[in-house]
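Just dropping this structure here.
Removed: one protein chain of the complex. Kept in place: all other protein chains.
And now, chain A:
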């Protein structure tokens, strides 16, 4: 059998250099394509392109798999199909103007993204946030975590073969959407956080809806546990699949539940507590196996913990303002804008110039998003626009592991492993 260069076989018509360099990268990982005529008449060695628009790739993710029969020998991940240059846009917008863009990054949990940006700006510009706003933000973040994990659960179980599950998790997400609708006025891209607090207070209706949800949701979770935990097909498809060993997890930079399923209790809420996470009690679920099943258990337990956090927040929810009353730092309320001249001027100033952190200041602030560490690095030049904003996201880190975890797995398990890592391409591509 004679060895052949992989580039002899591909004749890309579009983005020539790009395609060639990707295939060359497969070569660099010591793979070879051997000619099929002589000893491999069944053509078991092949390069398989999966995506970018494959239903199981959770967005536009392209995988280039070097297969030997059904076993994946090498993987290359090609992202960039969704790249919108969000960081570049951030440099040309005021901090508050950039808020709706964060919703569209991890679009499954917009609330956490809003809070992440706000807390970073508040840190660099020294803005005090009222107590009540902190608790509202925590409730929003935990609801967003549940919402994101529910979508992961539905799609991951669907990737493993069960379709109806998807509908049930979406029924629960629908309730969350209703809550967000009541809370911030939007169902999907909420943008409810404001620098210095939140846009508006929770209504009694909203609190009642949240209470209703935290009372009914644990039973749903229990039912799902009952369905999946001893399900032969589910276990067989997930146990020992996509194993990320404990010693590799840190090395490859895994984030969020994927890191915790490999044995590290790394949770920003515990290590660098933001909002009022140091005043509520919760556990950081951890597993040692590092396989897909471990990631399933970690996320399921995280939803339990989220419910626990929300309950404590509702108990502790203090009375008071929801936004700082310093008009140089935050938007005035709409009442002030409509009925007072100062309010209107401040509103105009906030929209036009926005908040200006001190010149030369730098800061990094991360929150624990559903996908992992979600951090904003801001460098200010003293104007209302960030000089540089770098967003560190969990999905980007987890997709990088995917490139390493897939090697040696079966091609049929690819979709389950992608589902288990729960990447969102909007967040990875930014």
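Please note the rule applied: a contact is a pair of C-beta atoms (placed from the backbone, for glycine too) under 8 Å apart; a residue touches a chain by one contact, two chains touch by 3 or more; residues count from 1.
The rule we apply is simple: contacts and distances are computed from a predicted model.
Of the names listed as "4Fe-4S ferredoxin-type domain-containing protein", "ATP synthase subunit b", "NADH-quinone oxidoreductase subunit C" or "Acetyl-CoA acetyltransferase", the one that matches the UniProt record for the absent chain is "NADH-quinone oxidoreductase subunit C". Screening A:21, A:216 or A:240 against the full complex identifies A:21 as the residue touching the chain left out. Of the listed positions A:87, A:201, A:220 or A:239, the one in contact with the omitted chain in the full complex is A:87.
Residues 13-18, 20-22, 25, 28, 79-80, 83, 85, 87-89, 92, 123-124, 250-253, 264, 266, 271-272, 360-364, 373, 375, 377, 379, 387-388, 390, 392, 396-397, 399-400, 404, 429 of chain A touch the missing chain (whole complex, contact as defined above).
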